[in-house]
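The excerpt is restricted to a subset of chains, each kept in its original location.
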């Protein structure tokens, strides 16, 4: 699937019908409520599309991951408002920063590329010579005396492993949402509430994202209630009043503390991979974290300055 | 130098203009005023006067050869009137079949360069290897050293050919890109406002 095809991925959701790119645009323009968007359906549409193909295109997968995580974060933000919080008092939170930067960069890059395409079209009737003139004098290049030690230094540089250059985040892996649904249900059968961050802290970011999807699903079906003291504060997950009474027989005391082993975050290696074959799944969760790191803020400043 | 005709022909600026047009017709890249002055062994100001003269002579509509200011220098190109004839005889290997990925990569290198493949991948969210290779092969971007430190990644910048193909006087001629009228800060602000609007 060509990257363009990711943006053109046709969606048929309750709240929206059309290409993915348009959905993102409408969300940014606030023409659609993020809470109305069924993120899981988009993920499904993409995976179905992926399954139609013989080959896995890492570019598409990577782009999809960027877009879907941006969307997920938008939705999360709209689902967990806080009445008490005052706009001015808010610290610029890392997550919002990262999302905004990613979206801004994505938009800028697309606009820049679109401008280049336009420019190519408008300059199409400008022809000039590529390469030397037919009867031009031949130029000879002359090089000053060189130090042979520079060769040794150059080769030594090639024999050293670079630090922290990992593109492993490009290998996309989706643990199934159902796995987290089961996990959270089982947790809530033993405990009245739990802290989302504490539960998923040990997972990779992709796994955390899918866990979050599961959370949204549970809330949608009314199984859980969510609370958060302030934007970006820990998310507390508790049994919804109407459903938690049902499975627990009346009169019984709350479930005893579960065995420690069951409460430990699932080791990420144990999460079943539903990655289409061909994707690298050997990367460690640690590499995921590194891979998702963002370019230094200075880069953005450079951009702004240069394009000013 | 003894006849009026010779005097006219050897008018110094006219003579310099002839030298400059000779240099431009054999050069394979746009030449700056400095390069022209050095080759012609003359001063910048006079070279600029000569260029102004040539600019009038080699102007769109009057001549098949057009003098243009591009990529930080001056170069001859074909007049736009002759575009169809050129298209019948020549190819445009540099820009033919540029993929969307390559164009996005090119945009990043043009605006942020020099930058490395991991940096490009970080911004695009997808691997940049094949796009970078195709742009290098076309001569639109070129290596510009490595990142500091052992094993640093190769960095890339756009070439003068890039500016020439896109008809840019320099990289500074790239337009400012308004991101839906919002920079990162504004966008974040808007996200927070959405949240607070929902709360009220």
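A few comments on the model shown:
Each chain gets a letter, A and B, in the order it is written, and its residues are counted from 1.
The rule is simple: contacts are C-beta pairs under 8 Å (C-beta built on N, C-alpha and C of every residue); 3 or more make two chains touch, one makes a residue touch a chain.
Since the structure is predicted, the reported quantities are computational estimates derived from the model, not experimental observations.
Each chain type appears once in the view; across the whole complex the copy numbers read A x1, B x2.
Here, only the chains that are shown with their structure count from here on.
Mean C-alpha position of chain A lies 35 Å from that of chain B. In the complex of the two chains, the chain A residues touching chain B come out as 2-4, 28-30, 34, 58-63, 65-66, 74, 77-78, 80-83, 85, 87, 90, 92, 96-97, 99-113, 115-117, 119-120, 123-133, 135-137, 157-158, 160-163, 165, 167, 170, 231, 293-295, 299-300, 302-304, 306-308. Of all the residues in chain B, the ones that touch chain A in their complex are 25-28, 68, 75-78, 80, 82-83, 86-87, 90, 93-95, 98, 100-101, 103-104, 106-108, 110-112, 115, 118-119, 121-127, 146, 149-153, 161, 164-167, 171, 174-180, 182-185, 187-188, 190-196, 198-200.
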